[in-house]
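For chain A:
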Amino acid sequence: MLYVLGFIFVILGPFLGGLLSGVDRVFSARMQRRQGPPLLQPFADYAKFMQKKAYIINGLQTFLITGHLIFVILAGWILYAGQDILLSIFSLTLSEMFLCMAAFSASAPYSNMSAQRELLQMACTEPMLLMIAIGFYLSSGSFMVTDIVAQKTPAIIHVPGFFLGFLVILVVELRKSPFDVSTSHHAHQEMVKGVTTDITGSLMGIVELSEWYEYFLMFSYVALYFVSSNPLSLLVGILMGCLVMFLMTLIDNTFPRVRWERMLSVCWATTLIFAGGNLLLLTLLKMF
Partner candidate 1 sequence: MAVNNNAKKISVVPFGPQHPVLPEPIHLDLVLKDEKVVYALPSIGFVHRGLEKLVEKRDYEQFVLIAERTCGICSFGHGMGYVEAIEKIMNLDIPPRAKFLRTMWAELARMHNHLMWLGLQADAFGFESLFMECWRLREKVLDMLELTTGGRVIFSVNKVGGLRKDVTPEMLEQILKTLDGLEKECRVVTDTFLGDPDVLSRMKGVGVLTPGRAEELGCCGPFLRASGVKRDCRQLGYEAYGELKFEPIVSYDGDCYARCLVRIEELYQSMDLVRQCIAKMPGGDIAVKVTGNPNGEYMVRIEQPRGEALYYVKANGTRYLTRYRNRTPTYANIPGLIETIKGAELADVAMMILTIDPCISCTER
Partner candidate 2 sequence: MSEQEKKAQGGEKKEPLMDIKEIEKDTLLDEVTRISFDNWRLIQICATKVGEEKYEILYTFGKGYQWKNLRIHLSKGESVSSITSIYEVAYLYENEIHDLYGIGIDMLNYDFGGKLFRTGVQYPFA
C-alpha cells in the first residue's frame, strides 16, 4: 500500500512541483508589480527544453544528470513509501552531488566555480538536513516515516527549533535569494547560470524536472512537521506547506543575495542555535 503511495509521488510529484514553481513565479512577478508569466509557464519551459537540441559537453554529463533525477525521485519515494527519512535525506544529498559532479565534468570556468559554490551550499545545508531526521527521530523515536505520521501529536510540538532551522536551509535548497549563491532563478548572477551553465537542451529539461520533484519534496518535508495520526492534520500540513512556500517567495523578493561567508555563518549558526538548542532542551527534559 505504502509503496503504491511512493509511486503516486513519482507520478504526481512533478506536476505539483511544477505548479508550485509556477505559482511562485506569478507571485514573484506580482510582488515586483509585474504581470508575470502564465501559471503553467514552468511546463512550457520544460517542453521547450525537451524540444531543443542538446549540445552535450561530454558523455559523462548525461549520466550524471540522469543520476541527479533518479536520486531525487528516490528521495521522494522513500518519504512517501513511509521508509527511513534519513535515507531520504541521504538520497537527496546524493542527487545534489550528482548535479555538482555534472557541473565539474564540464571543466568550464563558470560551471566549475558554481560547482564549488554548490558544494559550499551543501556544506551549509547538510548539518541541518541531518538534523531534520534527528528531529523526527526525537519526536517519534524512529526514523521511519510511517512511525512519524502515526504520532499522537505532530512533530512540530516537540521540535519547533528544528523546524525553524529547516526553514533557513529551505531557502538554500530552493535556491532563493538571499542564499542563491550557486544557481539562481534570477537572471543576473555572477555565476551565470550556476551549475547548469553548460547544460543544454533535454538535459536541462531533466534538471528542471528534478527541481520540481525537489520542490514538492521540500513541500512534503514541511508538511511532515504538522502531520499526526489525526487525519485532519493532513490538511494543516498542506496549508502550512503552502504558507511556507509563500514565505519563501516573499523572502526571495526582499533579500539581496549574500556572500558565501554570510551564508555559511547564518546557516551553521541557525542550525546550531535552533536545532542544537532544541536538541539540548529535549535531552535535558529526557534526563530529568
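Candidates were picked such that all candidates are chains of the complex that A comes from, given by their letters.
In the analysis below, a residue touches a chain if its C-beta (ideal position, glycine included) is under 8 Å from a C-beta of that chain, and two chains touch if they have at least 3 such contacts; residues count from 1.
What you see is a predicted model, and the numbers here were worked out from it, not measured in a lab.
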Exercise. Out of 1 or 2, which chain touches chain A when the complex is considered as a whole?
Worked result: 1
Problem set entry | Residues on chain A engaged by candidate 1 in the complex (per definition of touch) | 28, 31-34, 109-110, 112-113, 116, 177-178, 180-181, 184, 186-190, 192-193, 253-260, 262
